[in-house]
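Removed: one protein chain of the complex. Kept in place: all other protein chains.
And now, subunit A:
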Amino acid sequence: MSTAEIIARCEELYEDTTFAASRAWKEAEPGRKVIGFMPVYIPEEIIHAAGMLPLGILGGGDELEVIHGDAFYQSYICRIPRSTIELGLTGRLDFVDGMLFPSICDVIRNLSGMWKLMKPGIYAKYFDVPQNYRDDIGGKYYQQEMQELRHDMEKISGRKITDEAISNSIKIYNEHRQLVRDVYALRSAEPWKVPSSEVYLLMRAGMVLPVEEHIPMMQAYIAAAQEEDRPMRDNCRVITTGAFCEQPPLNLIKSIEMSGCYVVDDDYMMVNRWLMEEVPTEGDPIKNLADAFLHHSADSSAKYSDTQEKVGQYLYDSVQKNKAEGVIFAAPSFCDPALLERPLLAAKMAENKVPHISFKYAENSGQMQPIREQTGTFADSIKLWGKEI
């Protein structure tokens, strides 16, 4: 199968705001259940171990017209809660048996409350993750939080979730995480063969497909991308950061690349990359997941840094690892976590002489010309006026 065929399938899934693929999975066997979750991170293994489908809900994108959702939030608030409300009120998520709202910001916390009011019979939980990374404090708390989630998932699925089942799910997700890392590594090594818009669509497909289907899809993509011959262009290597919750429109991702940038790292679809190493499959699986969260999880603006020195270090490490020549701060309008930390990250880049620019977007931004001009001139300045001229 060619990359074009795989990506065409991914794009079809991406554009479908009725979630037909996830509905089809549910209808294929009686008793199947679907649990929706918002960005940024949720331990999918617990849902999977209960035999249910974790469904990533990343707002309505640029195709969905928000009519009812605007009545729930002030106009200056980011768009993802409004378009998610729209998805809920228009029946697009009527097949979902529960919704998880991970701790990311106040807006999403409020959304979890609104969901409970909107859908009184449907399970909805604000899933809090630790802000303290000590095993005896944050670790203990997070294990309790996951045990509570496990109990809730058992109730919804009507199935006992054994330690063995969670460990089996961890094993499957370990394979998935490795393939995600492989895709990103391939793009960093040969970005002309792996456009960032394709990586994005491939990762988005994983939000609506069962992990068992997404694994072979990524394997097929990697094989096809390595096989195909695509022309290399004189683009500069950049990292985009700040887009971990509300996603940019696909055209924005394409525009950055079209304007002369190879994106060699990004923070879209963080749920796929939150746990950075293989999670052990021996011993207590809940403790293993908690240890991975505390000690081997990705840093980003969505995660608390306990010292000033650590803020932005992950970004500079990524610049070095991926040989990036610049950083593009692209964050949704009114995104508290991304925009509050941006000045600190920008200072870190300036301190290390890493060129950077910034702009804001909404998931339905339509005007790409100003963004192309901005990222294009940024790429020109890196290519032409680095240090030599």
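Convention: contacts are C-beta pairs under 8 Å (C-beta built on N, C-alpha and C of every residue); 3 or more make two chains touch, one makes a residue touch a chain; residues count from 1.
Everything that follows uses one rule, which is that contacts and distances are computed from a predicted model.
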(Q) Missing chain, UniProt name, options "ABC transporter permease", "Benzoyl-CoA reductase subunit D", "Sensor-like histidine kinase SenX3" or "Phosphoribosyl-ATP pyrophosphohydrolase": which is it? (A) "Benzoyl-CoA reductase subunit D"
Q.
Touch as defined at the start, partner being the missing chain; which of A:3, A:22, A:90 or A:259 qualifies?
A. A:259
Q | Contact partner of the left-out chain, one of A:29, A:234, A:282 or A:309 | A | A:234
Q) Can you list where subunit A touches the absent chain? A) 231-235, 258-260, 372-373, 376-377, 379-381, 383-385, 388-389
